[in-house]
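First up is the structure itself, then whatever we jot down about it.
Yeah, one chain of the complex is gone here, protein chain that is, but the others are all in their spots.
Presenting subunit A:
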Amino acid sequence: MVSKGAIQVEGVSKIYSNGVVGLDNINLSIKPGEFVVVIGLSGAGKSTLLRALNRLHDVTAGTIKIDGDDITKASGKKLRNMRRNVAMIFQNYNLVKRSTVAKNVLSGRVGYYSTWRSAFGLFNKDDQNRAAKSLERVNLLDKYYTRARDLSGGQQQRVGIARALMQEPAVFLADEPVSGLDPKTTKLVMDDLKRLNDEDGLTVVANLHSVDLAMAYATRIVGLKAGKLVYDKPIGEVQEEDFTEIYAEAGDKK
């Protein structure tokens, strides 16, 4: 088993340029192979936290170490290589809808290629096989030549997973991966994530809205509220009542 994919978040704050506090002094230590689900109300900072982990967002203060390397200080080639190691799937799938599934999946590999080789789409045989294998793992190999826009939402998300797998990541971030999907597709996508977590030992950090899903898949649940980390327990110690506190709003009755 790989023992990569440790995340060390220390004193991370994020204040947006308009003064809104996105994250407020977050401390979080994630061990390799954990399946962490982040829950909280909309606007609590879940997406901001996830995007800070691969530096799609810059943080205002604090450090984020992925396997000991601080991603908040990295730049240029080093940052790109670190990002390669931290794959992500998105709420809106973020596929190029006009392109084929194959091209979308292969695009997850460009971080390993020089500018010129990738510009002409010169992927080597190994990576073409890798793309086929990634698609096979999410059971979509038969859609290899289909255009992404012709797939259903659930299928698009699983293509997103296949694309992320091309990075051979140690950490897998999932930003509300199943919002907008029906229960059956939701299960397919979540099972795919769980399998990567079990079989490849990937560290998974997922934002979810559904408490039931969090309980079913997580090994650890983290709660955010107004940018603060208010909850952090392994799944064995989580009680149903705990969620009312996380989801409580200022005006709610106790």
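A few points about this structure:
In the analysis below, a contact is a pair of C-beta atoms (placed from the backbone, for glycine too) under 8 Å apart; a residue touches a chain by one contact, two chains touch by 3 or more; residues count from 1.
In this section, contacts and distances are computed from a predicted model.
For the chain that does not appear here, its UniProt entry gives the protein name "Phosphonate ABC transporter, permease protein PhnE", which is one of "NADH-quinone oxidoreductase subunit N", "Membrane protein", "Molybdopterin-synthase adenylyltransferase MoeB" or "Phosphonate ABC transporter, permease protein PhnE".
Among A:Asn54, A:Gln157 or A:Asn197, only A:Asn54 touches the chain that is left out of the view. Only one residue from A:Ser13, A:Thr63, A:Asn94 or A:Gln128 touches the chain missing from this view: A:Asn94.
Of A:Thr72, A:Ser134, A:Gln167 or A:Asn207, it is A:Gln167 that touches the chain left out of the display.
Across A:Val110, A:Ala131, A:Leu224 or A:Ile246, the residue that sits in touch with the chain not pictured is A:Val110. In the full complex, subunit A makes contact with the omitted chain through residues 54, 56, 80-84, 86-88, 90, 92-99, 103, 107-111, 113, 115, 118-119, 160, 163-164, 166-167, 173.
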